[in-house]
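I have a structure I would like to understand better, so I am pasting it below and will then ask my questions one at a time.
Note that one protein chain is taken out, while the other chains of the complex remain in position.
Which chain is which? They are A and B, in the order written, and residues in each are numbered from 1.
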Amino acid sequence: MNHLAQTIWQDLISIRETKPLIHNITNYVVMNNTANALLALGASPVMAHASNEVEEMVNLAAALVINIGTLNDDWIAAMHKAMFTAKKLNKPIIFDPVGAGATIYRTETTKKLLNIATPTVIRGNASEIAAIANQNITTKGVDSTQDSQTVVSVAQTLANLYQCTIVISGAIDFVVSQERIFQIENGHPLMSKVTGMGCTATALIAAFQAVNADATIAATHAMAIMGIAGEIAAERSVGPGSLQLNFLDALYNLKAEDITNRLKLTTT
Amino acid sequence: MNHLAQTIWQDLISIRETKPLIHNITNYVVMNNTANALLALGASPVMAHASNEVEEMVNLAAALVINIGTLNDDWIAAMHKAMFTAKKLNKPIIFDPVGAGATIYRTETTKKLLNIATPTVIRGNASEIAAIANQNITTKGVDSTQDSQTVVSVAQTLANLYQCTIVISGAIDFVVSQERIFQIENGHPLMSKVTGMGCTATALIAAFQAVNADATIAATHAMAIMGIAGEIAAERSVGPGSLQLNFLDALYNLKAEDITNRLKLTTT
Partner (left out) sequence: MNHLAQTIWQDLISIRETKPLIHNITNYVVMNNTANALLALGASPVMAHASNEVEEMVNLAAALVINIGTLNDDWIAAMHKAMFTAKKLNKPIIFDPVGAGATIYRTETTKKLLNIATPTVIRGNASEIAAIANQNITTKGVDSTQDSQTVVSVAQTLANLYQCTIVISGAIDFVVSQERIFQIENGHPLMSKVTGMGCTATALIAAFQAVNADATIAATHAMAIMGIAGEIAAERSVGPGSLQLNFLDALYNLKAEDITNRLKLTTT
């Protein structure tokens, strides 16, 4: 087993052994899926969005996921409070700007929340990451069809601006910090036909933050596991229905040799 | 391939090629399922219910789904706004009166929303459609055990009243406009053992509106595809758990010959 695969496997083992509690304030569409993905990975999910309890829940949790997929003003207030608390307690915040750029409400909310407390990791697709970048820097819009260099360059600008790790997921996933760039080519196109696979990646990143203090490496490991489980699942599936089921089973049964044999991780 | 099957197939191909964005304000129970069904069909779902963003989202979308399955006052306000905007922009509105007739709140909300903006298509089961009709016309209540003639007659009254297309789904589906009646006998009883299959039909109707300007024909095509995918799935399933999975896989893999070989569509 090579060194890289070994360190990823080590993190996965730690998650399975310590079952870190991951607090999710996430959207209605994916709550069930992300809870199940966290359980299949070995972590313990909790979903709680009431302003009255988010501080206590953050206090219990090892990491906080903020996902803006289905917003309203009460939820935003709870997200504020939870992020502020997590920052104070030095707990990792993983932010998913679902649909940023699609409506002013989502883009503005993202902007406000990022000013409350800088996340440890921001994960989105190229359009969402570009939408955040456009808030602060002058850049040409990019989307998932854009060339990799443009995508990475936008991520770097954002990583510098917020001093955090940026994950751009797509056919190729990029994990970008101020100093480093990792590139993961695992995964399968069928994954894009299941709703919430991006949100699931965000939740898995949170679990890895709980066991690995290097945020960029932890995010990279999470994306590798996500992609490997996804491609194992896709090989056994005839459509998006079976993919969902097989993804959870693959994640639950993932073995060291799956990582060794399949990992396509490079750094540049 | 006969002409009818050909035109349905053509719409399906158009959806797969153009990936129309379908904006859903729908209930919590089925959000995940309907998003996945739209993806499996080839469309692009978005779920957004905040008053602050529904106008923008309608503007981006090719069609709007309004489903009252889990209501509260904030959601109703957002539905108002979204329907008003869709009407102004001439975008198809597909309305699902889940549980109309069961509580005054649902029946009254349906009534109010239908007065804001007449939908392009209303889809419900016989009881729900009758509940709406009872608001405005004198009729004996019908339910799914009622004879087809009564069901169709209620639908026609409602189609005339609102000048829109009415879809009554059940063991036999009826698509009724002011001038036309289509009858689809595809589908399988096991589908009624999975929650949200009706809501899924509503979402599929929206996707077909995006590619076919004849609302009644588009709704008929959607119900045919729904029924055919459902019966293919049921043949491969031993219960409602496997049906859910197989339905998404069947929808994703649907071929021209599946339509040709299975279509049971008549017009009267």
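One rule holds in what follows: a residue touches a chain if its C-beta (ideal position, glycine included) is under 8 Å from a C-beta of that chain, and two chains touch if they have at least 3 such contacts.
Owing to the predicted nature of the structure, the values given are computational and were not obtained by experimental measurement.
*Asks:* In the complete assembly, which of A:I13, A:A50 or A:A171 touches the absent chain?
*Replies:* A:A50
*Asks:* Out of A:I22, A:A40 or A:I76, which is the one that touches the chain we can't see?
*Replies:* Touching the chain that is not displayed is residue A:A40.
*Asks:* From the list A:T103, A:S177 or A:N246, which touches the chain that is not on show?
*Replies:* A:N246
*Asks:* In the whole complex, what residues of subunit B lie against the chain that is missing from view?
*Replies:* 27-30, 32-33, 69-73, 99, 102-106, 193-196, 237-242, 244-245
*Asks:* Would you write out the residues of subunit A that touch the absent chain, in ascending order?
*Replies:* For subunit A, the residues touching the absent chain are 28, 31-32, 35-36, 39-40, 45-50, 52-53, 56-57, 60, 74, 244-253.
Going forward, only the chains that are shown with their structure count from here on.
*Asks:* How many angstrom between the C-alpha centroids of subunit B and subunit A?
*Replies:* The separation of the two C-alpha centroids amounts to 34 Å.
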